[in-house]
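What follows is a short report on a single structure.
Here the complex is missing a single protein chain, while all its other protein chains stay put.
Each chain carries a letter (A and B) given by its place in the written order, and its residues are counted from 1.
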Amino acid sequence: MTFRYNNVYINEVSTVTGPYEAKGPLSKYFDKSYDDLYFGMNTWEQAESKLIEESVDILLTKIKRTKFDIDLLISGDLLNQIVASNYASSSLGMPYFGIYSACATSVEGLIIGANMIEAKQIKNCICSTSSHNNAAEKQFRYPTEYGGPKPKTATFTSTGGASAYLDSKKAGVRIESATVGITTDIGFKDVYHMGAAMAPAAASTIYRHLRDTKREPGYYDLIITGDLGVIGKEILKEYIKTEYGVKLKNYDDAACMIYDLKKQPVYSGASGPACAPLVTYSYILKKMKNGELDRVLLVATGALMSQTTVNTKLSIPSIAHAISLEAIE
Amino acid sequence: MDKNKYKELVSRKTPKENVLYNAMIAFFVGGIMGMIGQFLIDIYTFFFHISTSEAAVFMIITLIFLGCLLTCLGFFDKWVHFARCGLIVPITGFAHSMMSAALEYRKEGLVTGIGANMLKLAGTVIIYGVLSAYIFGTLRLLMLGA
Partner (left out) sequence: MIYLNAFLFSGIVCLIGQLILDNTKLTPGHITTIFVVLGSFLDIFNIYDKFILWAGGGALVPITSFGHLLIHGGLQTAGDIGYMGLVTGMFNLTASGITAAIVFSFVLSFIFKPKD
């Protein structure tokens, strides 16, 4: 399922991060960073909600609008019942769709928003997502002060909130096309190896996107996956070649870009719904506006399991949504 | 690609854990913990003039207290992450798991938060300890009498 768009643009973006991202190589590209993980709130869940709220507030300031000018807020996160988005939406006061596809949420939101703008059902929308390292650890793994050892394949949930303002006004970057993912389950069960769990989904979506748009991988100046990590990246390169005959060119992964993998204790890279948009909205879009990158394919990947399904020994299904961005002359 | 072929691809690309290094660290730190335990027993018997078994009780309580306190101070999780089983297998691991759960869930209420979750990680130790002690104890009594 691939959509084409004639009149949808990401006019403006905003990014708010936690301390680890602020110590990484992309720190100067973020709008705001915090140096602790509470952000003045009482619990991790409230802190994550604040990330969404604040990134939307910063975005509204940048586009000089108020909440009454926004037709729709589409947001999602990793928390149970997506409460970070729910509580942020309550403060923000816009019509709201809560969505979930784990770490692929950001692109899922962009696709839904873009479709509604293209169909002229709405004039504009804001697509948000967030993740919080401690909130995710508490929910999916261990209490945050527990030092349970992790293997090298583990990833480090990023902390941040990222929002994008979509409109049919020609500014920023153009959303050119998008491909909806199909949930893939190759029978993989290791929750500490998310990159391996999600690579098949990324491969399937990239292949179907290129097939539907009749393009070669080299058409894009950059194909960037959301959070496969260092090891997942290598797995994808080989898997997509063996399974679909696609040789990836100009390929990188956001999880490998947001942290200094040598200096920061982040195992094989970042994860979390915020990882892909934090890197794309801050760093990649800037490069597109500078003219360094013309055509970018963002492929966000998500692992769709829960703690319960893991305990009952089910495998991890995953999904990848792709969106193609084009620089404006 | 079928499941097994994919697993084979994954394990080819996955770096191996430093098994030998981890084992040496766990051995060394675990050994030091054993020595600390013995040292505490000696101190308590010497200064408080109590029997060895009483001193052992105090030693366990001391290690539990240290495990809890160091967890609260925020850096014990990094030590546990480094030493792995060297700090998880000793009684400090038990205290660490209870303390970290208590810290995490305190904000969710006395009953629904800390009450329901303090034994989240340590509960298995108590449950299977009691179960196994009951089963093995019964076996022993059947075989050898009391």
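The definition used in the following text is that contacts are C-beta pairs under 8 Å (C-beta built on N, C-alpha and C of every residue); 3 or more make two chains touch, one makes a residue touch a chain.
For clarity, every value in this text was computed on a predicted model and none was experimentally measured.
Undergrad: Out of B:Ser11, B:Ser51 or B:Thr124, which is the one that touches the chain we can't see?
TA: B:Thr124
Undergrad: May I ask you to list the residues on chain B that touch the chain which is not drawn?
TA: Touch with the absent chain occurs at residues 17, 19, 22-23, 25-41, 56-57, 59-61, 63-65, 68-69, 72-74, 77, 84-86, 88-91, 93-95, 98-104, 106, 114, 118, 121-122, 124-126, 128-130, 132-134, 136-141, 143, 146.
Undergrad: If you put the missing chain back, which residues of chain A would it touch?
TA: Against the left-out chain, chain A lists 36-37, 133-134, 143-145, 148-149, 190.
Just so it is clear, only the chains that are shown with their structure count from here on.
Undergrad: For chain B, which residues are in contact with chain A within the complex?
TA: By the definition above, chain B touches chain A via 1, 3, 6-7, 9-10, 13-15, 17, 71-72, 74, 76-81, 84, 87-88, 96-97, 99-101, 103-105, 107, 120-121.
Undergrad: Per the contact definition, I'd like the list of chain A residues that touch chain B in the complex.
TA: Per the touch definition, chain A meets chain B at residues 42-43, 138, 142-153, 186-188, 193, 196, 200, 231, 234-235, 238-239, 242-243.
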